[in-house]
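There's a structure below that I have some questions on.
All protein chains but one are shown at their positions in the complex.
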Amino acid sequence: MSIIKTEGLTYVYGEKTPFRKVALDNVSIEINEGEMIGLIGHTGSGKSTLIQHFNGLLKPTSGKVLVDGEDFFADKKKLREVRFKVGLVFQYPEYQLFEETVEKDIAYGPKNMGLDEDEIKRRVNEAAELVGLTKEQLLKSPFELSGGQKRRAAIAGVMAMEPKALILDEPASGLDPQGRDRIFDMLKKYHTEKRNTVIVVSHSMEDIAKFADRILVMNEGKVFCFDEPPKVFGRSREIEQIGLAVPQVTRVINKLCEMGYDLGDDVYTVGYAEKQILKKLNKVQI
Amino acid sequence: MQYFLDAENVNFSYMNDAEEPPVRTEVLKNVSLRVEKGEFLAVLGHNGSGKSTLAKCFNAINLPDSGTVTVAGLRTDDENNLLPIRRTAGMVFQNPDNQIVATIVEEDVAFALENLGVEPKEIRRRVDEALKTVGMYEYRMHAPHKLSGGQKQRVAIAGILAMNPDCILLDEPTAMLDPRGRKEVMDTVKRLNREQGVTIVLITHYMEEAAQADRIAIIDGGEVLMDGTPKSIFSQVETMKHLGLDVPQVTELAWRLRKDGFDIPADIITEEECVQAIAALLEKGR
Partner (left out) sequence: MLKDITLGQYLPGTSPVHKLDPRVKLVLTVEFIVMLFCAKNMWAIGVGALFCIISFALSGVPASLMVKSLKPIVPLVLITSVLNLFFVRTGDVLWKWKVLQITTEGRDTALFMIARIVLLIIGSSLLTYTTSPIDLTDAIENLLSPLKKLKVPVHELAMMMTIALRFIPTLIEETDKIMNAQKARGSELDTGSFADKVRGMVPIFIPLFVSSFRRAEELATAMECRCYHGGEGRTRMKQLHTTYRDLIAAIYTTLFFGGIIALNVLIK
């Protein structure tokens, strides 16, 4: 069943001004319950505009957005419910922390949902565990945490709302490789444990390729492609042409293919590249 | 021989007020690092490893507790050397928004020269030259906040370049940029190093960027752990992984193939080398 669905979604910035810009152009996609989606596009491709429609922060100029099959823009009361169903973590979310303690900050969303104390407590603890924050860290001021910890605390604040779909805009930007791996491991864990939909927005094909069930590539406000990773990477040359960086290993394998070594056109991880090369070598040796 | 940038047995610490009672946190422990004129050095390390602190020692923003730092023979602990040092070793920071002072691009580029009391006509000439070098001349009358991240960073580089420095220290200049902006900045930095002989110290988390340097220093826990050419550093894949640092994908692929028992060089760091090596391997098997 689909959790988020758009039908002919179009969004225009600055209608009737000289700065008019079509940010989304007739986008129709369907995201299923429990899917792990990677959303890729360069700056200005419309990816940020798109996710802000999923929880009603932006209203379509034309077309529809359905969450759980409901057109929530038709009924204003539903708007808040939708924000609890679709949790949105912005880029650099640590800048939204404001409470005295990490615990209270994570509780802010659940409290806004009007849950009772016990339930809030349960959710805060669960979210903290998911992102790997300790009990002592929960009692600290969010401003005493390190950069990576702050980031994880802010993500926990949205996870604690237990949204059916969790959307994260560039969750690893600005972090070092270790911090980046930690965030992605945490998201994988969240996804396997909760089986909720997760949508990760990123510039980096490399990060996304490792875990996404399907990848949505946006270009100039339109859906460029929306498919499983091998199929998306099968079009890696076109993807480079629209200004996105494909993983280094994909470029290497592509070049080898051009030189006449058939290693497949859907290679996007080091492990898979290794396997393809080994297969070739072993076959040759036999 | 006198080195251009020379840090000898540098210790640096600060009082951490967040703890109760305040504790002294050691950031740099007996660090010695030298950079020759015209060299391109990349510094790798985790967040909090002390690499930014070290960079700030090289232009007298930070003064070491003990040990000496000299820039072109000038000691940073001499108050009279302050302006000459900062004019010799300019610094570009991570967040492009927080280092642009003026409301018009060209005014911002002029800022350092105005501070140094340079003649208006000379300022004009050097500002235009610096803007042309980074390819931002057409944008000289624009408002900085309307530029893309990569463009802002190039303006920041031009602001330093206008001082005609011998060295530019860049503290994670690409961390907040998209792939396109990262490429713009890296191309600019490499060109300055190659064509104008500007000494570059680049702090980064991106292994592909570090691979383009002449030399890499790895800082961990306030100490210089490794120092050598990109080939010699990245070929130690296991050590790098152990430190929680990545290696370029091509290096990892070659390393894995070596472990599988194939004869492939361990010091592959560029795509081209990788393609050649694998092609040779496949050719031999054929």
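Labels A and B are assigned to the chains in the order they are written; within every chain, residues are numbered from 1.
What we mean here is this: a contact is a pair of C-beta atoms (placed from the backbone, for glycine too) under 8 Å apart; a residue touches a chain by one contact, two chains touch by 3 or more.
What you see is a predicted model; the values in this text were computed from it and never measured.
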| item | value |
| --- | --- |
| Touched by the hidden chain, restricted to displayed chains | A, B |
| Hidden-chain contact residue, picked from the options B:Val127, B:Val189 or B:Met207 | B:Val127 |
| Of A:Val158, A:Ile183, A:Ile239 or A:Val252, the residue in touch with the unshown chain | A:Val158 |
| Contact partner of the left-out chain, one of B:Asn95, B:Ser148, B:Asn164 or B:Gln276 | B:Asn95 |
| From B:Val10, B:Cys57, B:Leu113 or B:Leu281, residue that would touch the chain that is not displayed | B:Leu113 |
| Where the unshown chain meets chain B, residue by residue | 56, 59, 61, 83, 86-87, 90-91, 93, 95, 97-104, 106-107, 110-120, 123-124, 127, 143-145, 159-160, 163 |
| On chain A, residues whose C-beta touches the chain left out of the figure | 52, 55, 57, 76, 79-80, 83-84, 87-90, 93, 95-98, 108-109, 112-113, 143, 157-158, 161 |
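Just so we're on the same page, only the chains that are shown with their structure count from here on.
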| item | value |
| --- | --- |
| Computed distance of Cα centres, chain B from chain A, in Å | 30 |
| List of chain B residues in touch with chain A within their complex | 18, 45-48, 94, 148-149, 175-176, 178-181, 205, 207-208, 244-246, 248-250, 252-253, 256-257, 260, 262, 271, 274-275, 278-279, 281-282, 285-286 |
| In the complex, chain A residues that touch chain B | 42-43, 144, 146-148, 173-179, 203-204, 206, 243-245, 247-249, 251-252, 255-256, 259, 261, 270-271, 273-274, 277-278, 280-281, 284-285 |
